[in-house]
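Only one protein chain is missing; all other protein chains are in place.
Here the chain labels run A, B, C and D in written order, and each chain numbers its own residues starting at 1.
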Amino acid sequence: MKAETMAQTITIEPVSRVEGHAKITIHLGPDGQVQDARFHVLEFRGFEKFCEGRHFQEMPAITSRVCGICPVSHMLASADAGDRLLAVEIPDTALRLRRVVNLAQIVQSHALSFFYLSSPDLLLGYDAPPAARNVLGLAAAHPEIARRGIRLRQFGQTAIELIAGKRIHASWAIAGGVNASLSAAARDQILAALPEAIETARLTLDWFRASLPSHDEEARTFGHFPTLFMGMVTPDGSLESYGGRLRIIDAHGRLVADQLDAAQARVLLGERVEPWSYLKSPFLKALGPDEGAYRVGPLARLNVAQRCGTPLADEEFARFRSLSAGPVLGSFHYHYARLIEILFGLERIGELLDDPSCLSTDVLARASRNRLRGIGMSEAPRGTLFHDYTVDEDGLLTSVDLLIATGQNNLAMNRAVTQIAKAYLHADRLDEGLLNRVEAGIRAFDPCLSCSTHAAGTMPLVVEVHDVNGATIGRIDRRA
Amino acid sequence: MIVDDIAAVRDREHAARAAQKARIAVCSAAGCLSTGGSAVKDALTAAVAEQGAGTDVRVLGTGCLGLCHAGPLVRVDAQDAAPAMFEHVTPALAVAIVSGVVGGALPAEQRCDLTQPFFTRQHRIVTSDAGVVDAERIEDYLAANGYAALEKVLTEMRPEEVVREISASGLRGRGGAGYPTGLKWSTVAKAQGPGKFVVCNADEGDPGAFMDRSVLEGDPHRVLEGMAIAAFAVGAEQGYIYVRGEYPLAITRLKTAIRQAERMQLLGHRILDTQFNFRIDIRIGAGAFVCGEETALISSIEGKRGTPRPRPPFPAEAGLWGRPTLINNVETYANIAPIILAGGSRFATLGTEHSKGTKVFALAGRIVNTGLVEVPMGIPLREIIYDIGGGIPDGRTFKAAQTGGPSGGCIPAAHLDLPVDYEALAGIGSIMGSGGLIVMDETSCMVDVARYFMEFCRDESCGKCIPCRAGTVQMHEILLKMTRGTADERDLGLLEQLAELVTRTSLCGLGQTAANPVMSTLHHFREEYMAHIRDKVCPAGVCPMHAEDRP
Amino acid sequence: MSVTTLTINGRLVSAAEGASILDVAREHDIHIPTLCHLDGLSEHGACRLCLVEVAGSSKLQAACMTKAVEGMVVTTDSERLRTYRRQIVELLLAERNHVCSVCVANRACELQDLAVSMGLHHVRYEPQAPQLAMDASHPRWIIDHNRCVLCTRCVRVCDEIEGAHTWDVMGRGRQTLVISDMNEPWGDSASCTSCGKCVRVCPTGALFEKGAVATNKDPHFVTYLRMAREQKLWNR
Amino acid sequence: MKMLDAAMKRHRHQPDSLIEILHTAQELFGYLDVQCLKYVGHALKVPPSRVYGVATFYNIFSLKPRGAHTCVVCLGTACYVKGTAAILAAIERDQHVEVGGTTPDGQVSLVTARCLGACGLAPALVLDNEIHGAMTPETALARIKAWTDHDRG
Partner (left out) sequence: MSLLDMDERLLDLASLIDLVYSPIMDVKEFPEGVDITLVEGAVANEDNARMLRLVRERTDVLVAFGDCAVAGNVTALRNPIANPLPVLQRSYGPDPSRMPGLHTPDAEVPPLVTKVENLRALVRVDYYLPGCPPSADLIFFVLSELVAGRTLNLQSRATLG
């Protein structure tokens, strides 16, 4: 806490209903107006250092412990980097299964973000009592929606478990492919659960679309600004989450770069370090940190793609794109994009698993290390994830660089909190609901802070259970 | 040589001695040598030559004279006068001493009071040759009735009789554990098969112990003779002395002694012209405390890593290269010849019911007379520390006496009147050990002392068995936390549990006794631990205790 | 062959002469935990997990190295023994960097199995977190000292079964480390025959195959090899 | 090497003479390098890993060359009780050397001993094979300085 002359700092800590530990500081000028706001990520683990000396083939297992939400994305990005160190083409079935698992991951993570973390704001309102403004409160008010949301996430988690194996999922994808093929029974079980999941996705989209007019204000203020966008596409420009190429567009929809592989994209990116946050801020090097700020994740992916590539999702995609002449710039619409991606993911999983080749047992290409550097990537739920490895002759890592989705949104998130704070806050106007809007702006990005700072645990976010009448309302701000 | 030849050597030596006016003995153990003893010896020799007293006065380098802190020590035995001793002798004083011997009036300064309890209360068996025998002359040893016991054994006794005599003496192993020597010998003697071995454990490893070093440096033949008698008794033809690499002087003197004994046919083939053959080889240790443990020592002699083996089988049944092997330590072997000569029952009159004979102690730490003393078993600790040792210097008070090194314990003031023998020491949680006795006053912190010993055991653990390898690490970690003021009572509980684990489950003696210093200090000085844990205070002011608030 | 009768945990059991307590117990389905022991290799007696109580002896005896004797009364399971065994596993887990969640041998590890069987949920001792290297110079296998428990099964199988004696241990105490040749990279070892036996007998993820992330350890082939060799069964 | 061969011949190239031979080698060359260990192992028919295991088990053997001077600090109980830890710390601080190491200029190697058996003289140091008793941090540093001033000056 700092006492500045005349000026005040408002601190929101911890930022809640996000994955990981962060705080927001809002700096007010002497006139009581918001001058600046910062988003501080408070966790740090140091994967990049302590993975040095390990063998690259262990990395899918190690890095999947970076994060409890999107372990699959790390495992797959790591395996992709490993494929490159081996210099192999992995078998078609392995790629197909990796794709299915990554989509299942996107479905479950998006369901988590939307239903567990953000829907309390959307359904109960930003000004609802904080103690009830959560998934359990949601369950009380809208039991059907809560239950559907939970079951949707469960679909994704179950699919991952059925394909990658329970708990040892971390060691399923390895350099060269995957270490277990898919059984017909597991495939049938996933396919059988699909219709309900698709139904949930559609119902939710219908409801969300209908509620859009009431969120007009948020759409304009929750991080609405021009930036670049980056996301993965297929060769023909459809939505892709794994094994595709990257496309970057500007705020007007113009192509900045297209069909980049991970290594080509990596060289375009620089990183800025701020001593007030553990989270680094990547940007497009050629344009600098201001002009070169870009967004990744669902919104970015739908902005760079020409279509989703599945029938139901494409219908919704058209509606989404009609929100704006060019790319959709309001970060609030991450929510919308997220729901569309859920639908896309479910449809695509169905297509991928309907092909009998998904049951082939040819899932692993064997080779020894053939290159000294390998950069792999995957589309994590939150956006593009890069794993960049350099190894010695024995395959031991000499350098590890993880460029994480949330980090790539860092510049945008900081801009968003400033924009929201300026729109809603003044020294005389500081109620809880307004501060919650600042947090909600961050939540739209669905940051995964554990990931972003390569963290594994989430101390000191605690879940606890209280006896009767224990409804304590905590302070939500601290002023210095 | 035959027995008669040896007798002739003795006679010649005695005659020469009778003709001498005086013998000047310079302590030539490592302690005195380090404070200028060799310069003193050179000065004495030169002065004798200069003053033309070459036939009248003999200068000899001898075993430890005991009062190490006052070295270099010089002892004068004149034909017609009482023995005299000088302390802190310089080369200049050495010249004056020689002049005094020649002239008949010894210098008055720097005289040691030989009537002080330090000298009068001792009972010397093992160290009886100190001041009398030149460590580098076998003739001196022979003149002091050396090798007479071997002669007696080879000419008059059968092996069973030797074992019986040792059993009758009640002698127990002086290396620490106190196993009855006679029993050990008879086990090896009964073991079947050829190619038995006799081993002398001269890997005196306890920090604070230097009895064996002094014996090896001052009276090496005594050890060789004891080993030869043992070899005869158990039926071995090959012996090894495993001596610490840190004792170069002892190694040199042992090598010289073996060469001399071989030349006189007291070792080697057909000893004293009998059927008995016995060779002794030296094996030099290389700095591993665990090699004091007999199975580790065996591994080391075999040229391997000094890791212990589970017992049984005991070395007496399967030791070196799987053969029956007798292992005793230096002081034990040094007791053999006197026992044979005096008779076992005579030896057994000295000491207490279960601890016979004498024990050599190395007095060190916060005590006035640091040095080597030999006392009868059963003497009260108070007498050793206050009468013989001269008490605590600088007006401080006694706090504890540490015996048994890293395997032993700390004896508090309340037990000062304890008779020092195997059972009594064990009864209060310490052990006799090899004889290191370190005195501490109120400037020593018992938690820190426990930590010190635990660090020692941690670093000396061979690493083979888990409880010792990893348990000592964790115990040290906890003790370190205590000395830094960051431990809590959970740590105390863990420490006590670990102490039990390491004691009960370790593979060898090192681990099985490693927790002793902790358990003994916890027993006798628990309040000092609590001060560290609860109040974050070190009463002795030793521990850093900067209890930086941990994250 | 004469037969010895003894009592284990109150049960009267018979044993072939010369059999160890461990052999007898296993023959009668009495479980005694072990780690350094491996059928077919010489006994090491170092892990101390198989310590048992023998009536009449104040000292605990290692079941792997103690011969069954006529009339012996043995207890293999008591509160005290369970406490000791648990502590030993805790000590091992604290000694090096055993991070099960990222280990190639997760769920295929004898150390982890021991912890599970003892209901061990946490370690009370200070994790030592030593900085230890990995050696991946061998074309097929890796040794990661962070996961080594120093059971020396690799050393013994290499010496006693393969006859190469590539492995041994260096240093002592907590500095003890398994080495190949003169502490040189495994891949440079002149003595290694690349037979892979060490990898198969390793109880943890310390020795593992490159790329095969879920390690399938199979230490039991040693018994077969030894039997086959002794009885010359090669060309059956 | 000739003297080493002679020593091995004296022991009839018995594998169990390994430690004795390593003592000889260290006396001859000051320390044991890997080439020498390989040579000895080959001659005695002891596998390289075992030779290395033995050489690193024992404190006395050094696999690194020692400095021009060696300072051994006794950490025996008597010396510890009389304050040898402070002396050790002073030397480490003053000479910028850790136990087991050698000063960057190769002048002074610092090692510890578990007990020199010179407890009567505690606290004791061995400076280039000569025991010095009743030391204090100041006298110890002065003696070490005397070496280095002499050699460097």
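Just so we're on the same page, a contact is a pair of C-beta atoms (placed from the backbone, for glycine too) under 8 Å apart; a residue touches a chain by one contact, two chains touch by 3 or more.
This one's a predicted model, so the numbers in the text were calculated from it and none came from an experiment.
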Among the options A:84, A:98, A:153 or A:382, the absent chain makes contact with A:153
Going by the contact rule already stated, which one of C:13, C:69 or C:99 would touch the omitted chain in the full complex?
C:99
Among A:56, A:116, A:283 or A:317, exactly one should touch the missing chain; which is it?
A:116
Write the list of chain C residues that the hidden chain touches.
93, 97-103, 106-107, 112, 115-119, 121-124, 126-127, 129-132
Touching residues (missing chain, whole complex) on chain A
2, 12-14, 16-19, 21, 25, 38, 40-50, 52, 62, 65-66, 68-69, 112, 116-117, 130-131, 133-136, 139, 143, 146-147, 150-151, 153-154, 157, 167, 273-278, 280, 436, 439, 454-468, 470-477
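The rule is simple: only the chains that are shown with their structure count from here on.
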Gap in Å, rounded to a whole number, between the CA centres of chain C and chain B
40
In angstrom, rounded to a whole number, how far apart do the mean CA points of chain A and chain C lie?
45
Residues of chain B whose C-beta touches two or more other chains:
288, 305, 459-460, 462
Can you list every residue of chain D that touches 2 or more other chains, as numbers and ranges?
50, 53, 57
Which residues of chain A touch chain C in their complex?
53-55, 57-58, 60-62, 65, 167-168, 170-171, 174-176, 179, 366, 368, 394-396
Which residues of chain D touch chain B in their complex?
14-20, 22-23, 46, 50, 53-54, 57-61, 75-82, 113-122, 124, 130-133
Which residues of chain B touch chain C in the complex?
288, 290, 305, 309-310, 458-467, 469-474, 477-478, 494, 497-498, 501, 504-507
